[in-house]
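See below for the structure under consideration.
Omission of a single protein chain aside, the complex is shown with its protein chains in their original locations.
Naming follows writing order (A, B and C), and every chain is counted from residue 1.
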Amino acid sequence: MEQKTRIGVVGATGYVGMELVRILSGHPGFNLTCLVSHSHAGRLMSDIYPAFTRLADLPLQTLDPDQLATDCDLVITALPHGVSSKIVPQLLERGLKVLDHSGDFRYRDVSVYEKAYKLSHPCPELLQEAVYGLPELYRDAISRARLVANPGCYPTCSLLALKPLLENRLVKTEGIIIDAVSGISGAGRKADVAYSYCEAAENYKAYGIVGHRHTSEIEQECGYLAGLGQPLVVSFTPHLAPLKRGMLATVYADLLPDVQADRLQEAYLQAYENEYFIRLLPAGRSPETSHVAFSNFADISVQIDSRAGKAKVLCAIDNLGKGAAAQAVQSLNLMAGFSEGEGLKKPGHAL
Amino acid sequence: MEQKTRIGVVGATGYVGMELVRILSGHPGFNLTCLVSHSHAGRLMSDIYPAFTRLADLPLQTLDPDQLATDCDLVITALPHGVSSKIVPQLLERGLKVLDHSGDFRYRDVSVYEKAYKLSHPCPELLQEAVYGLPELYRDAISRARLVANPGCYPTCSLLALKPLLENRLVKTEGIIIDAVSGISGAGRKADVAYSYCEAAENYKAYGIVGHRHTSEIEQECGYLAGLGQPLVVSFTPHLAPLKRGMLATVYADLLPDVQADRLQEAYLQAYENEYFIRLLPAGRSPETSHVAFSNFADISVQIDSRAGKAKVLCAIDNLGKGAAAQAVQSLNLMAGFSEGEGLKKPGHAL
Amino acid sequence: MEQKTRIGVVGATGYVGMELVRILSGHPGFNLTCLVSHSHAGRLMSDIYPAFTRLADLPLQTLDPDQLATDCDLVITALPHGVSSKIVPQLLERGLKVLDHSGDFRYRDVSVYEKAYKLSHPCPELLQEAVYGLPELYRDAISRARLVANPGCYPTCSLLALKPLLENRLVKTEGIIIDAVSGISGAGRKADVAYSYCEAAENYKAYGIVGHRHTSEIEQECGYLAGLGQPLVVSFTPHLAPLKRGMLATVYADLLPDVQADRLQEAYLQAYENEYFIRLLPAGRSPETSHVAFSNFADISVQIDSRAGKAKVLCAIDNLGKGAAAQAVQSLNLMAGFSEGEGLKKPGHAL
Partner (left out) sequence: MEQKTRIGVVGATGYVGMELVRILSGHPGFNLTCLVSHSHAGRLMSDIYPAFTRLADLPLQTLDPDQLATDCDLVITALPHGVSSKIVPQLLERGLKVLDHSGDFRYRDVSVYEKAYKLSHPCPELLQEAVYGLPELYRDAISRARLVANPGCYPTCSLLALKPLLENRLVKTEGIIIDAVSGISGAGRKADVAYSYCEAAENYKAYGIVGHRHTSEIEQECGYLAGLGQPLVVSFTPHLAPLKRGMLATVYADLLPDVQADRLQEAYLQAYENEYFIRLLPAGRSPETSHVAFSNFADISVQIDSRAGKAKVLCAIDNLGKGAAAQAVQSLNLMAGFSEGEGLKKPGHAL
């Protein structure tokens, strides 16, 4: 790794941007050259995040696509949906490779996007080119991609749980339920009474109970996994727990007749035994969000509820890790020609 | 309420016992006369819970059924299962009315109990007499009962969510899923690394993923609600969130054909509009555990996921409140002939 | 208590206002008749605080002094400083008694106020009339007052700790240090990234390290307690801990020669043995904020650090309880002629 790949982060002071800076500042292959922040341009990254003092202390700049093209080989856009779709084409035009964090390039069918996000898409032609950045599903395409759309956190967690079930046709495609919970950083860095310590600590609730945007993203990819010609309808309910970071999905699916526990275990083993960042738990152990916090790991357990005829699959990730920034780095490694796990094979926190 | 009913708590220093003491110490109809604690006999209640100093500062005694019979009209047993079934008969024999918090008297079919709790029941004849202490289901029987079995927290939360669906035959009886989360006080007051601050804060996990004891209790009562001659199989998954108190169940059921949103709302309104402690939330509002903490309220919302053909019902309670001690007081009010809400119509904490 | 005293809260949706509504809604002597909220007028109290549904569900009104004069006997103003001083005279003119929560009427010397708050006072003549609402110091004057200035939370906590030392001349008046910590609700109900769950949980810091406004308020009252003709200079440092509620002051003072432990204990006993809401802890026990949360209690322990020649006094209160709303109700009881502890002799939360 003689020559480092120069990389920039647009939207560096949001939580995803912050976590990218944290991971990339210790990455042997990337050289962080540009941090762009609309709201804090002119200050240092460490003014906003003092933990970075002496470690990742770049100045925050305004967005200048020409400057990015001069200073970077690769750019990550960690911007709100509707903003990314305006900026990304300008970066691609200048010859940059881009990894985008928003929902703007995750869809194959523009009408599904426009319905879910209530926006008209300014560059739908890019949707055919963009690669859905879940390496466990699209590793090769990511390696060759000019534009990668980093998946949503809930979709990442749900799809990793469902992939072996759907690909192996072990469950009915109707009636799948995804009951999931996120830590509060999923809402982003914002001033809002609902996310204040006093109102969010010691509280638990559901939100977006029907019609959360990530539903359509999950359904698109489930459709592909199941080999359907269309999205696979699921029932998805997100919840909010008093955690800074962490996400857990509990997935329920009706087993097809004659699918037994050993067949189920075998499918998961086959799917994931060579995936470094997927850890299948031994029987009787349940994933815990603290075990994956600050890491790129997804911990998965699968069990049969035989009386109810259902598979129960649990998957835990860090919503800012495998659900956002760490997974982005996994894809960036592929895009830059590095080993897929470069800079990511570190323990999260045992405590 | 001229003459107060004398009441004793056996197991006063566990979290359920503590919450009972808190509620009963401010109750106009009951006079707390005895606090029994095996582990702390000889000390004051305020030695264990300094918050009670000057307010509920009785000495903690060893268990003496004769003394209880002398000093009390009613006794609450907040004991582990397997212990209650040995003590309760001794109290009943001495003419006391008893409300028991354990699983020992919640089952009609002793074989279901013995399988779930892996114990042989020493007095199965009492199972026919014991009344399941969920006032919204068994108000009249509770009023006349000599022995009330206070429901488990998960069953309370789940059954309140499901009652209108099952009684009105609005959903299929197969495939019901209950995905629920509890605060950590549900594990009781115990020294255990798994429940230590360092390991439990900022963590979220499932546990007892298949086969949690409360499943059989939920299934017994769902069977009655649905008018079946047998338990109704459900798939139940409990989770643990970093809350001291709080419980939320997200219930999924397949709607029968032609059941629309208005029929659903009507069923819930009809079931609960006269129930003081059940608050149906307006459309678009989701229950939050902090809104019911330290209270006897259950907040419920019901929605249709029409694409998936499912009803989603959410119910939030305080696992130590409506899920344990406050619900016990609701039943005790009925047993003692008081107004059902006596001592309970207080706001929990807005913060 | 045949006739209830009609009471209104101006600023009902802030955290102090909310806690006042919670306490007053269960108070036998007061009848909450008016809730005023500038920001939420036209909505119900339970829209902002759903925990109050069915319990304290008044409509929120705009401020109308004439209406308040018609509907109330007493008014509580829970408003920002600089706002209270404009509103309170209008209420007094209309014959209302007023308890104010801001700093606007806590000072005897207007120049000290104007320096601390960087405001010019519009009605300095009221400063002579206003009574500092710490019942353990000014019980009689509060009973007769037309205008009571509820103390700040830090001053309440600090002054209760210091009173026996200063009144009995047990310590040097130079060099007193007050190191204190507050829960996050002390910052009020506001949208601010610094108080968001993600930035405030699992974090601890100092703030206002030199020159916090409450310093001058503490110094004024310490001067009176010590019998000086002027404020007594202290060194005060506030900190912020990840608690919703709670405040603890650790006070250090240099013992005068020959003051021994028994003299110290005697002074505290004498000062507080007849004070219901002050609980002196036995030797070896330390106050904990959870023991006083949601209550009007102050728990105090005093110890000698003989090697250093210092008294260490610790005092724990709930910053919204004895530090704000509960203490206000204690004064309101006096103003309305009720028993001082009416509506307040309830356990906080053991958990």
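Throughout what follows, contacts are C-beta pairs under 8 Å (C-beta built on N, C-alpha and C of every residue); 3 or more make two chains touch, one makes a residue touch a chain.
Everything numeric here is computed off the predicted structure, so don't read it as measured data.
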Task: Using the definition of touch stated at the top, determine which of C:Val181, C:Cys222 or C:Leu264 touches the missing chain.
output: C:Val181
- request: May I ask which residue of C:Asp71, C:Glu167 or C:Glu199 touches the chain that does not appear here?
  value: C:Glu199
Message: Need a quick check: the contact residues on chain C for the chain that isn't drawn.
response: 175, 177, 179, 181, 183, 198-199, 202-207, 209-210, 233-235, 237, 239, 241-246, 248, 250, 252, 254, 286-290, 293, 301, 303-305, 307-308, 310, 312, 314, 316, 351
- line: On chain B, the omitted chain is touched by residues 15, 184-185, 189-193, 195-198, 200-202, 242, 244
Message: Residue by residue, what part of chain A touches the chain that was omitted?
response: 15, 18-19, 22, 25-26, 49-56, 185, 201-202, 244-245, 276, 279, 285, 288, 290-295, 297, 299, 320, 345-351
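Methods note: only the chains that are shown with their structure count from here on.
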Message: What's the farthest chain from chain A if centres are computed as the mean of the Cα atoms?
response: C
Query: With chain centres defined as C-alpha means, what is the inter-centre distance between chain A and chain B in Å?
result: 39
- line: Rounded to the nearest Å, the gap between Cα centres of chain A and chain C is 47
Statement: Cα centroid separation, chain B vs chain C, in Å, comes to 37
- request: Please set out, as single numbers or ranges, the residues of chain B touching at least two other chains.
  value: 202, 244-245, 288, 290, 293, 351
